[in-house]
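All remarks here apply to the structure that follows.
For this depiction, one protein chain was excluded, whereas all remaining protein chains were kept in their positions.
Note that the chains are named A, B and C in the order they appear, and that numbering of residues resets to 1 at the start of each chain.
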């Protein structure tokens, strides 16, 4: 079961990093980028901690659970901001962030 | 078709980064780590460039194809070294590296 | 001498990554972010490859010179784009990118 929780979290982190990077890139191509500035910043924060958490889980770091605590928090901030926008990429990103936050909560429980 | 090539490469890079990090961690738990030192170094090199390439593809970087040229080269070096060892993690890693090298070659063609 | 070239390049990569990240963050706080979208994208590309190159040099990777070839190219693109804007952070970033491009050229010579 522990192994399942880890693999699920690793996969959620990877999917979330990808969704965040796609969202940031798409935000930068929208007509009104200024309105999306905080969204882009949080996308980048979130992608970075998701990639670090995925890496920690993959190599069995003793700090993997601690990284997931930070990752959950950043994911929730990003999901909250993305949820304020109607773009399809923001919706997809918010969904991936929430799924990752849940997986991180399970990892660090 | 271009989109398929990109997504396939992104997925191969992500899978390869994970395999490399698992291989490095497992190598560090083997009885004779000294014999696996070059394998660990290449695993880490490879995981890093795979994660960068995945990130470049995900955010549509104009340098994604160039990153894949470097990624293919590092993947082939890592596959070659992992192929010298009989551990299951090295075998899995070599396979993921070769698949990633092929996907990177397609991306940068 | 080789050691000096490596240390100089590592330091230039680190300084450039920092300048790029500061520039991206500052661009996202400007009034007209839309005009700076390509600048932000290149800042992020450049910070990522600079950090990877710094890491490869620090751990003595056999692919450090190859990473510097890619790094030089991305630095020049970023310097070119930053050079089109009059913001102080763009000017500082362009300067750091050019210095890093030179150091990378020396590394991969």
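Please note the rule applied: a contact is a pair of C-beta atoms (placed from the backbone, for glycine too) under 8 Å apart; a residue touches a chain by one contact, two chains touch by 3 or more.
Everything numeric here is computed off the predicted structure, so don't read it as measured data.
Remark: the omitted chain is touched by one listed residue; of A:17, A:39, A:74 or A:90 this is A:74. Along subunit A, the points of touch with the absent chain fall at residues 41, 44-45, 48-49, 52, 55-56, 59, 61-63, 66-67, 69-70, 73-74, 77. Mapped onto subunit B, contacts with the missing chain fall at residues 24-25, 28-29, 31-34, 36-37, 40-41, 44. If you put the missing chain back, the residues of subunit C touching it would be 10, 14, 17-18, 21-22, 24-25, 47, 51, 54-55, 58-60.
Going forward, only the chains that are shown with their structure count from here on.
Chain pair with the most C-beta contact pairs: B-C.
Averaged C-alpha coordinates give centres for subunit B and subunit C that are 24 Å from one another. Taken residue by residue, subunit A touches two or more other chains at 24-25, whereas all remaining positions touch fewer.
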